[in-house]
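And then chain A:
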Amino acid sequence: MFAQGACDISTESQSAFAVELRGITKRFPGVVANSDVNVGVRGGTVHALVGENGAGKSTLMKILYGMQRPDEGTILINGEPVELHSPADAIDAGIGMVHQHFMLADNLTVLENVVLGNEPRAGLGLDFSAARSKIRDISARYGLGVDPDRLVDELGVGERQRVEILKVLYRGARILILDEPTAVLVPQEVDELFGNLRELKAEGLTLLFISHKLDEVLSVADDITVMRRGTTVRSVAPGEVTARQLAELMVGSALPVPELRDSTVTDTPVLEVAGLTVQAPDGRTVLAEMSFTIHAGEVLGVAGVEGNGQAELVEALMGIRTPASGRISLLGKDITKLSTRRRRSAGVGYIPEDRHRQGVLLESTLWENRILGHQTSRPSVRGPLLDRAGARADTERIVEEYDVRTPGIDVVAGALSGGNQQKLIVGREMSGRPVLLIASHPTRGVDVGAQAAIWEQIRKARAEHLAVLLISADLDELIGMSDSLSVILRGRLVAEYDPGAVTPEQLGSAMTGAAGEVS
Partner candidate 1 sequence: MRHMRGGTLAAIAMAGVLALAGCGSDGGEGGDTGSGEGSGSEALKIGLAYDIGGRGDQSFNDSAARGLDKAKGEFGVEATELEATQGETDAQKEDRLRQLAEGGYNTVIAVGFAYAAPLGAVAADYPDVKFAIVDDFTEGTDTGPNIANLTFAEHEGSFLVGAAAALKSESGNVGFVGGVNTPLIQKFEAGYKAGVKAVKPDATVQVKYLTQPPDFGGFNDPAKGETAANGMLDAGADVVYAAAGGSGSGVFRAAKDKGAKGIGVDSDQYNQPALADVKDVIMTSMVKNVDTAVYDFIKSVSEGNFQAGQQVYDLESGGVEYSTSGGMIDDITPQLEEYKQQIISGEIEVPSTT
Partner candidate 2 sequence: MGRLSPRAIYLGLAAPAGALVFALLVCALILSVTGHPPLEVAEAMVGSLERPRTAANSLNSATTYYLSAVAVAIGFKMRLFNIGVDGQYRLAAMLAAALAGTSFMDALPSFLRIAMTIAAAMLVGAVWAGIAGFLKVTRGVSEVISTIMLNAVATALVAFLLNPDRLAVTVAGSNNIGTPTISEGGRVPGFGYPGSSSDVFGLIVLAALVGVVYWFMLNRTRFGFDLKATGQSESAAVASGVNVKKMVLASMLLSGAAAGLVGMPQLLGASYSYALDFPAGIGFTGIAIALLGRNHPVGMAFAALLWGTLDQTSNVLDLSGVPKEIVIIMQGVIVLSVVIAYELMRRYRLRLEQRDVGRALGTAREEVHQ
């Protein structure tokens, strides 16, 4: 139905492309490489590059920004073939990169950050006044609203991002690469950013926008190129596709549907939380008087924009963070004062939001990672001693059952792709036969097959009376996998929904506080 391939576009008119990538191939050990990638970006447009995590988007952008050399293929800028050996070459060619993680020094002003590495010299000294007026100029022209003399430390996330953009423009870029720019923004900031992007486009700049958030892509892009498993599979116009069709293009098959069959909810309370309040080290209340109950066989989904207290809730439940007040009970027993280890031994499984930070030891082998978090239970430990044979055997089982793609269990976890690490974590936590599973974004960054497998495992365990706290940014997952659904906003559970009746749109507006307090 959308038969326009990237190559087809390129035949329209050679010179119309500000950036053209032809047959780019990059062999790269461990992760999906780029093979025969073809993209044509029309000048003065916003071009979105979409694909699942690990589809090769980042590699491609690194190639375009001169951070990596392609093994094969050519890069054309405004129709001229170029050789990019370093980011400096890319900057000379008019390409700028706005990184996902800001590269700004907090204790310097905007002006100093912008000129850093590109200082305007006047004889031996620095000519800041020229730089200052140039920054004011750029800021005004593109409506960025950046004051050159403010300390970066004082700026919000959205403003910092605009400083990053300004930095790139200051260096004369006409082609901007934005790597997942919305990942760190709240919805209002996303709208502002898109406003800025339209301004930039109107001024004739070319924008290459990387994302996997399809709604955003559909709203801002003029052209969309889809990548899958390292190669470009389609180029489409946003008017031609729905988000779901785009998603199916990304994964290459019909999407698995998260859904629960019959209700398995019992009336045995497993986790009871009453009046849980958590304060940040600076005294700010990040979780306020939260109360809820999860029963055996029940999945409680929590929806919310990131940073509204989800991480604090999870850490308080795991005993990593000490609550200021409130009570947490597991199977009727007060566990508020128990250590993380005792809670885990009591049957709490944990799939952390950030697997590199909390889920795996990157420098340890897979079987050692099997032991992590289960240092007190069989089969990996016997008394104070490790049971290496037991741990190894169980790791083999997890690798088999969860389809962890690895040549063996003696490789270090860091050698695996993120999705495979996640499968190992899920397998490990499920094999502890938990009574309660705390799952933050359990399917983030895993491929479709694994996603289906993880959902199936949760369903199976739920049927065997597992209680689950599910936190996810994927609203379809939340709606499909939850028995009950709450929305978290500024540290409070503000609304409850029936997952059978709610739509993602309703949830979305509740998450931003737009919907008022619904019950």
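Regarding selection, all candidates are chains of the complex that A comes from, given by their letters.
Brief remarks on what is shown
The rule we apply is simple: contacts are C-beta pairs under 8 Å (C-beta built on N, C-alpha and C of every residue); 3 or more make two chains touch, one makes a residue touch a chain; residues count from 1.
As the structure is a computational prediction, the values presented were derived from the model and not from experiment.
Touch with chain A in this complex holds for only one of 1 or 2, which is 2. Those residues of chain A whose C-beta lies close enough to touch candidate 2 in the complex are 28-32, 229, 318, 320, 339-345, 350, 352, 356-365, 368, 371-376, 381, 384-386, 388, 405-408, 410-412, 414-417, 420.
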